[in-house]
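Beneath this line is the structure, given in C-alpha cells, with notes to follow.
Every protein chain except one is present and positioned as in the full complex.
When the chains are written out, they are named A, B and C in that same order, and each has its own residue count from 1.
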Amino acid sequence: MIREKVTDRDNALFEAGIKLGALYHQFTGSPVNLDTVSSLEHAIQESISVQPYVKEISVKIDRDMLKSRLNNEFGYTELQGLMLDVKITVKFGSVKVKVGMKYNAELNYPLMKIDELEELEETSN
Amino acid sequence: MIREKVTDRDNALFEAGIKLGALYHQFTGSPVNLDTVSSLEHAIQESISVQPYVKEISVKIDRDMLKSRLNNEFGYTELQGLMLDVKITVKFGSVKVKVGMKYNAELNYPLMKIDELEELEETSN
Amino acid sequence: MIREKVTDRDNALFEAGIKLGALYHQFTGSPVNLDTVSSLEHAIQESISVQPYVKEISVKIDRDMLKSRLNNEFGYTELQGLMLDVKITVKFGSVKVKVGMKYNAELNYPLMKIDELEELEETSN
Partner (left out) sequence: MIREKVTDRDNALFEAGIKLGALYHQFTGSPVNLDTVSSLEHAIQESISVQPYVKEISVKIDRDMLKSRLNNEFGYTELQGLMLDVKITVKFGSVKVKVGMKYNAELNYPLMKIDELEELEETSN
C-alpha cells in the first residue's frame, strides 16, 4: 500500500464527479413535457454552472424518450436519468477534465464517464 | 364521527397541496446565484404547470435573501424554501382554489396556505 | 362565483396533499436494493411523520417491482413513484383525513387520492 499526495488531477476528477452526482439527484423527478423541456434543460445547465470549478456545461434531454414516456391520461412525465445527455468541463489548477453522462443501452443505465483529461502547461483561470 | 363524501372542493384542495409539496422538495437545494435565478424561477414554474389541474402558477425567488446568503468564497448558494414566493391556481371540477407559499418571518417558516376558494356556478375547463 | 370561507376540512385536505407531494419528490431517486429497502421505507415514514398535522403514516415499497428493475450490471435501482404504497392520516382541527398513493396499473401512474374523510364531533389533538 502506498499513500499518495493529492494532485490537481485528482481534485479535478473528484470535483467533476460531484457535479454529475449533484445534477442527477437534484433534477431527476422534475415534472416535464415537450413544451417545458427547454426551460428545464436551460435551468439545469445554469444551476450546475455556478458550482465551483465548472468551466462549461451542456445539458440535453432526449425528446424521443421523453415523448415515449408521456402519461396518456395526464400528458406529462418526469425527468429520468436515462433521458439526460450531459457534458461538463471542470478545471482545477493545471488540469482540465471533460466528463459526461449518457444513456448506455447495453447496460440500460445512465452511465457517467471521463471523456477527456488534459494537463495544461500553464495555469490560468 | 361522520364519514363524508369526497367533493370537488376536497379534491381541489388536495391537489393544490400536492403541487406545493412537490415544488418545494423537488427544487430546493438547487445551486443558484443572481445570474441564474431567473432561469430557475422560470423552469420551476413551467415544471409544476404540467401537473394535473394546475391552471396558473407564479414562482418568485427573493433576490435580497438570495444575495445575503451567497457564499463568500464560491459566490453561489442553494435555493431554500424561505426564498420562495409561490402562487398556484388549481381547478378541480366546479371548484377553483388559489394557494401559496411565502416566508413567514414570525414563524421563521415557509408557510403554505389557502388564499382563495371559489365554487364556480358552471363547470368549464 | 361564490367565495368560500376556509374550513378545517379544507385545511386537512390541503395539508394531506402537501405531505404526499413532499414525500414523492424528496425520496424518489434514492438508490435502493432488496437489502436496503427496509431502512429506506422506515426513514421515509419517520421523516414525513414529523411534518405538521400528520397523525399516522405507513410507507411500503413494492419488492417485486423493485426486484424487476434491479440493474443487471450494478445490482441496484432507484426508488420510483410506481413502487410506493403510502397511507397518511392528517388531522386538522375537527377533521381527520386519510389519503394515499398507490400505483394505478390502468393509468400507469402513481395515483394519489383521498381515501377517507371524517368530521370529528369534538376536537382533541
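FYI, a contact is a pair of C-beta atoms (placed from the backbone, for glycine too) under 8 Å apart; a residue touches a chain by one contact, two chains touch by 3 or more.
In this text the structure is predicted, and so the values were computed from the model without any measurement.
Asker: Using the touch definition from the top, which of A:L20, A:I61 or A:L84 touches the missing chain?
Answerer: Of these options, the touching residue for the absent chain is A:L20.
Asker: So that we can see where the missing chain sits, which residues of chain C does it touch?
Answerer: Touch with the absent chain occurs at residues 22, 26-27, 29-33, 35-36, 39-40, 42-44, 46-52, 74-76.
Asker: Which parts of chain B face the unshown chain closely enough to count as touching?
Answerer: These residues of chain B touch the chain that is not shown: 24-25, 28-29, 71-74, 78, 81, 107-109.
Asker: Considering the whole complex rather than only what is displayed, give the residues of chain A touching the chain that is not shown.
Answerer: 1-6, 9-11, 13-26, 99, 112, 114, 116-121
As a working rule, only the chains that are shown with their structure count from here on.
Asker: Please compute the C-alpha centroid of chain B, do the same for chain C, then give the distance between them in whole Å.
Answerer: 19
Asker: If you look at chain C, which of its residues touch at least two other chains?
Answerer: Expected reply: 24-25.
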